[in-house]
Every structure is written in C-alpha cells, then in structure tokens.
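Yeah, one chain of the complex is gone here, protein chain that is, but the others are all in their spots.
Note that the chains are named A, B and C in the order they appear, and that numbering of residues resets to 1 at the start of each chain.
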Amino acid sequence: MKHIYTDLAVESKEIYNPEKKKEIEGVSVEVADEKNYSVTTVKVLNQKGSQKIRKPLGTYVTIDVPNLDKTDEDLKDEISIAFAKELKALIKEYKKNKILIIGLGNWNISSDSLGPKVIDKVLVTRQYFINYNKEFDETMANVAAISPGVMGLTGIETFDIVKGIVDKIQPDILIAVDALSSRKMDRISTTIQISDVGISPGSGVGNTRAGLTKETLGLPVIAIGIPTVVNAATMVNDTMDLIIHSMKEQAEIGSEFYSLLEGLSKEDKYKLIEEVLSPFMGNVIVTPKDIDVLIDDLSIIVANGLNIAIHPGIDIADVNRYIR
Amino acid sequence: MKHIYTDLAVESKEIYNPEKKKEIEGVSVEVADEKNYSVTTVKVLNQKGSQKIRKPLGTYVTIDVPNLDKTDEDLKDEISIAFAKELKALIKEYKKNKILIIGLGNWNISSDSLGPKVIDKVLVTRQYFINYNKEFDETMANVAAISPGVMGLTGIETFDIVKGIVDKIQPDILIAVDALSSRKMDRISTTIQISDVGISPGSGVGNTRAGLTKETLGLPVIAIGIPTVVNAATMVNDTMDLIIHSMKEQAEIGSEFYSLLEGLSKEDKYKLIEEVLSPFMGNVIVTPKDIDVLIDDLSIIVANGLNIAIHPGIDIADVNRYIR
Amino acid sequence: MKHIYTDLAVESKEIYNPEKKKEIEGVSVEVADEKNYSVTTVKVLNQKGSQKIRKPLGTYVTIDVPNLDKTDEDLKDEISIAFAKELKALIKEYKKNKILIIGLGNWNISSDSLGPKVIDKVLVTRQYFINYNKEFDETMANVAAISPGVMGLTGIETFDIVKGIVDKIQPDILIAVDALSSRKMDRISTTIQISDVGISPGSGVGNTRAGLTKETLGLPVIAIGIPTVVNAATMVNDTMDLIIHSMKEQAEIGSEFYSLLEGLSKEDKYKLIEEVLSPFMGNVIVTPKDIDVLIDDLSIIVANGLNIAIHPGIDIADVNRYIR
Partner (left out) sequence: MKHIYTDLAVESKEIYNPEKKKEIEGVSVEVADEKNYSVTTVKVLNQKGSQKIRKPLGTYVTIDVPNLDKTDEDLKDEISIAFAKELKALIKEYKKNKILIIGLGNWNISSDSLGPKVIDKVLVTRQYFINYNKEFDETMANVAAISPGVMGLTGIETFDIVKGIVDKIQPDILIAVDALSSRKMDRISTTIQISDVGISPGSGVGNTRAGLTKETLGLPVIAIGIPTVVNAATMVNDTMDLIIHSMKEQAEIGSEFYSLLEGLSKEDKYKLIEEVLSPFMGNVIVTPKDIDVLIDDLSIIVANGLNIAIHPGIDIADVNRYIR
C-alpha cells in the first residue's frame, strides 16, 4: 500500500487521530504552548509506534508558528532563539566539538533551496581551527558546512558526497537542513521540525538510495526541516473534504457522494485523486507565491538558530550578526 | 458577478464553447497546425464579441507547443522562429523604428520573473543610436528595455514609471512581456500569447490601476505572455470535475452531488471553491516544481524571438547569439 | 587641463594640501574623531572654493572607518548609526515626508552594484500610503525606491528615467546611492561620503549627460557614496611615489629620476602614466578580491542607516531588522 507522503511526524500522527485525543501505543506526545508558538515533541518509543506512524524511532520536535510567514522581525528573532533552545536540548547528550552542517536540496529550485541558503548564511569556523592548528576553542565550535547539490545537478548521489567528507574530516555530529513537503497548506513556512533520526530519502517506488542516518554514516544525524510545498493531490483532497463537509452542513444534498467517499479508506481516496491528476500534471507543487522571499527569511531564522545553538560564544544579543 | 480569472483569450473562448464548435458572434478563430505546435488566432471584432469573451477588441495569437517544457533544443529554436514570425505579422502595420520593451513582474518571485528575465537577455541598442547621433540603421532597430519592478518592490505604480519613460524617449511602439496565469495546468510553460491590446491589470475588486494600453500611453502596445501558474482554486475545480466525471462513469453513485454541482453555474461553483479555500490559503499558486529552470529557458526563447522579429539584420542563423 | 579623477571631496582637498595644514579660501573643513571612525565635514562656501577643489558648492560629510572592511559586526551597527546621524543632520532643514531613493550603477558589475543592492534592502513604504489613502504617518516616511540601471543595460539615460518618476510621484527629496572611485586604495570600502550637491556625471571629455541635481530635477538631491575601486593609473602613480620615496631615503640613488618626476606637475605625471597604460588596458579597475562580499556588507550598513535616518519610528534597536 502506498504511503501518503508527508515529511512531518506530527502529521503522521494526525492522520490516525484527527480529532480523538487518544494516545498511540509506542508514541508519546507533549505539547507546550507559548504566546506566539507551540512546541510539540513526538517520541517514537518502540517498533510498534514506529510502524503506527511510519517514522523511525527517535524524537521529533515541531515548532509551530502560525505567523512566521508574516514580516514580523521580533517574531523572527524569538523563533531563532526558541529553535536554538530546542536544538540544544536535542543534542545535549552528544559530543559536538566538530560539527558538519549539510544543506540538502536543489539551489536552482526556489521551494527546494532552504538547505543551500542556510549553508550560505551559517558561520563556518573549521578553517580557523586548521590554520591556527587548534583542537578546541571555548567560544566557537569547529563547524564545516556544504551544500552537496542534488543528483540532477551533479550526477553524484548526495550520500556519496557526504560520506566522503565525513570520512575525511570525521565530525562528531552531522546536522542536515532540508525543505519538506507537508499535507497542510497552513504549515508551509510556519513549522520547523527538528529530529534526531537523520534523513531518509522519499520512500517512493524503487528508491534504493541511502539515507543520511547514524546507521549509514556512523555518527549522530540531526535533521532540520521546514515545509515549503504541499503536494497537489494533497491539496485537492483536503479541499474536497472541506467542500463536501460545508455542503453537507448546509443541506441534505451531496450525502450520497459523501457517503461513497467516506466508504473509501483515506488512502484509497488519495490514490483516486492522484490517478486523476497524474496524466496532466506530473511534477506540480502548490506553494505560496512569494516562496522565494519566504525561504530567504526562513534561512536566516535557521542559520541564526544554528549559530546560537552550536557556538558557546554566540547568544541572543548576536542574533542577525553572523548572517552573511 | 465575478469573472473567472484567466489571462488567455483562447481560454475565455473555451469557457463558453467547451466541446461544441459553434462560433461566437463578434469573434473569429483560426487554427493553423504545425508538426510541433499550433497557432490559434482569435480576433475580437466588435463590442458584442468583447463582452462575450470578456477581452478587449483586438487580435490574440496563441502558440501552443505541447513539449515546450521538455529540454529539446531544436524545438526551442523552432519556437523562437515561429514566435518571431507571428510577432512580425502582428506589428507589420505599425511604425517600429524606436521600440521600448517592458519586462513586467517581480524578479524576486520565480513564477513572476519572466518579464525581467527577458529584459536581461534582449539586445538593447538605443545607446548606440544616441552615442553615434544616428536616427536610423538598416540592420538594427532602436531598442530600449527596462523592468520597472512591481509596486511592492518600488512603491511606484508600473504605469507611472513606464509613462514617464515613454514621454521622455517617445518610442513608436511598446512591447510588454509578462508571466500569465492559466486555467489549465497543461498550458503552463507551453503556450505563448501575443496580442495587440496591451496589458490590463487584473480586473479584480477595486483595482483602479491604469493598464498599459494605446489609450493610456498613446502608442501601440503589444503584449507577450506565457502562463507560469495556475490558480489553486482553478486546479481544485478542474480536478473535482474530473473526479466526479470519472466516478459517474464507473457507477451510478455520486449523481446526486454531481447534479447539484451541475445545477450551479460554473462561476458560482468556482466562487464556492474559492470561499472554502480562501481562509487557509491566501496567496497560493500551483506551478511546476522546476519553474525557475523553465522560466530561464522560456526567457531565452522570447528574447531570441524578439531579437529576430524587431532587428532587420538578425535572422534564424543568429538564434542564441545575442542572448546574454 | 585634465582633472585627476576622484569622486571624494576630501581627496580633492588633499591634492592641494597634502601635508601643510593651511586652509583653502572658500572651503571650511572640520574633523571630529571618534574611537572607531572620524567624520570630516567639508563645506564649499563660494565660487572661489568651488574652483579650488573642483567641487560644486555645498556640504560634503565623509565618515572614515579604517576597519570597516573587516567583519566586525558591532562596528557595522555603530557605523549604520553614525551614518544615520550625519544624514539626519544634513537633511534637517528639508521637507522630507515623501522620499525617493535611487540606486545608481550597474547590477551586473560587482564593484558598481552598491546602489542597486541598497535599493534591494531599503524599506519601501509608499505603496501602503497609496493603498490606505494616507497622506502622513507618524512612524513611517513615505518612501519609494528604484534602481534605474545604466544606459548600457537599458538604452535609456538615468536622468530620463529618474526625471519621469520625479514628475509623476513628486517626492520632497531625492537620495541617490552610488559606488565611487577613490584615489587611495585604503579608502576602498572604508569611507562613506554624504553630500547635498547631488550627482554630477563624470566630467570627462564630451560628457553632456544631465546630472541628478536640484537644478535639473527641481528638488533637493542628497548623494551617498562609497569608494569601491581605484583607477589603475592612480594606483601605479601612488606606488611609484612610494617606491621612489623609499629608495631616496635609503640612499642617494634615484634622485635624478625623482627630480625629473618632481619637475613634472602632478597632473602631467599622471597623464604620462595614463598614456603608458592605456594601450594595453582600457577598462581596468583595482579592487579588493572580495569586493562582492564587501558590497553586500556595505549595502546593509547604508540601508540600515537610511531606514534609521528617514523613518521616525525606526531606531537603533531596529538595526538589521528591516533588511531584506
């Protein structure tokens, strides 16, 4: 059976528990609400939980900021700091003197360029450690950063490039930044997910590419992602639900059709929509019109947050300072 | 009543005559099929026709190239030439020694950057006429070109910038290039529209901005457009039609709902969808994932075509030569 | 007689008074030293002074920041604020509700792209005044901003584009930002000049282009400039002086040659070098290797300073906030 595609753990959960607040076995969920944002921590505790929500074992922290796509500069700083705090907590236990940051995605495709744009802006310091022949510094972590591109640009698998670098420079920990896809339009550029399970490539048909995980690379892999697109089929699906729901409420009409759709499993319905759509739109995305500008803003928030979280000497007062 | 939004004259027609081949009064349509493309010439002949298809009087030439979004370099050259031929025919009657080319749209938004990208690539010659104090040249037209940006970037209405330049340099004719929106996904980056009616800003609520037309600027205005986005509501609407159609064919189910929807006018149905969508997605577009790359390719085709059409000394052999 | 080319008033002065501290008639000079920078205010008081230093009547404020090309983020903020303070003082007397900011220069040439990059980053507000039909706001000035490009890109004189816009939107004051050329390598990207005399195009041979000045545009024109290049002939000239000086000090050798060069007027010597250089390097500049990166940094400093100086509601705490 085909998996409804989403990169967000918090959405996997919602698929199974849309309204009912019942807990899933093997999965713990905690929500902390702040004034401007909420933090949801999903822990996949065992194989049972992993199968239920189709996500690997580990911790998934989601920061939801409903107004992050607006141009409120104070909010952006607040979220950089909140993101840094969550990231710090997640990597607390790991050794992290030497850090490699990887910006995944295609820099020629706006909606996929979050990773490369963060790499452009993050503070890179490893060259100073080498030039001054230093092993350790009290205020700075030893940070290298690179955007490996995508196979369509380089002809080389991302894993091969990253693995080669990891073998050479032997970091303690890897942080990968990537643009995600979401099931919900209102999560686009308003949600940041941090997890300690690494990156698994799209589990689509016949995809045998190696992921970036502790198993494949031999070191802890932290994944940071922000949804930038919604799949077109997803959007049609959600809109149809809304329309039918709204028509049903207004009158007794449509109930036959609605019953039929209700009779289908969610995944069958999604498959039906995808089949209808696929002939005439292969590679279509649904995205905000100003996604280019949003990605610029988000890459600053993430780069600021990374700088605060990983360098002992950079704090709140320095937000926006080390951004190139 | 709200107008279903589309920038393509050929689509206005389709709305009213989806299958029936009946002619619309006051509108003539001619189609010429070539191996790799077809050219549809819609002429809005009088006020009756204008009201029917909600487009100003004038000629609208649409070049449809189903495979233009593929990377076939020979096809791209062929279309540059075909486009140049149609453009030449459309401006045959006009004086065109001095040409001003305007690239409309926001260069920071990929799907809206066609105009500015064409301006980057088109051959500009007016400076030589000024420096050598020349009035006329046998091989070169006198061409100026500028991208005025959009009001969100400059704080200035496009019309005010263009009108100021027109008054100063007094061109014979203005050619405006713009990204369009289409009703159909399969037109995205596969259709070029050329018209002699200028550019009218979106006729949405309370939009009192001045268009770029013969009436407002005092010179002929040729508009060149390529659809780069589909409105999200449009896509949902079209997909729902397809799904219901497909379900209806398969069984007797859904007929009640379908009848209801059929009972609504097309525009009422569209309005319903838009109402449902609007709360949670204001500014969403549906676009190919690689729109950035497509726009680059299309801007070369248009710039090549413009160079061939307006400079007597540039012909087919020079395609790709004067592109920066 | 050919004028040794420089855009900086403070350098014109130095040409005539290299070491001697004697005052020039008709020119007042004040220097204020701060810890990290100094501010020199040159006032050209009358025609005599104007002829002496070959600059129009008016005030020229130069902020010299020896370490501005280093990556010290605190210094950058400090200079944004110092720049804002000087700019505010210079425009104190003018009406400035409606401001038009012009970014001069060619965005395709790194060393010439300061103006366009500032325009990309400055806060533009005029659209809100129009959309909300407002005449005045207590916290925000009414700001429009545009980069007109250069004649080689558009085929249109900068003056024609700017004059057209000024006529349409009728600002109270115009602020033009431009990259300058300097006589001294150590001024590159370390000096900001603000003046109230507008922009006069290079006074070279046969240059009849209109400047952007109160006379040509009919409103006060503030010019903001930062040197980004040194002319190659200038650099050779200065280095030769240093070498001969150094050799002369070390021994009695070279004195004959030195005497000869000393016998030449400075301008004749410069002309000689230019003649020798010109056959084999027409359009050469001397610039820091990382000028692209420096221009990015400087454009942030200038945009921040502009935002602070012209919007009543933006102050020091907001530095870096309204930068796109």
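Brief remarks on what is shown
Methods note: contacts are C-beta pairs under 8 Å (C-beta built on N, C-alpha and C of every residue); 3 or more make two chains touch, one makes a residue touch a chain.
If you're wondering where the values come from, they're calculated on a predicted model, not measured in any experiment.
Within the full complex, the residue among C:40, C:110 or C:213 touching the omitted chain is C:110. Here one chain is not drawn; of A:67, A:127 or A:283, the residue touching it is A:127. Considering the complete assembly, subunit C touches the hidden chain via residues 108-112, 185-186, 229, 232, 235-236, 239-240, 242-244, 246-247, 253-258, 260, 272-273, 276-277, 280-281, 283-293. Listed for subunit A, the residues touching the missing chain in the whole complex are 124-127, 130, 142-146, 148-149, 151-157, 160-161, 163-165, 167-169.
Everything that follows uses one rule, which is that only the chains that are shown with their structure count from here on.
Centroid to centroid, with C-alpha atoms defining each point, subunit B and subunit C lie 42 Å apart.
Centres computed as Cα averages put subunit A at a distance of 36 Å from subunit B.
Here the spacing of subunit A and subunit C, counted between their Cα centres, is 45 Å.
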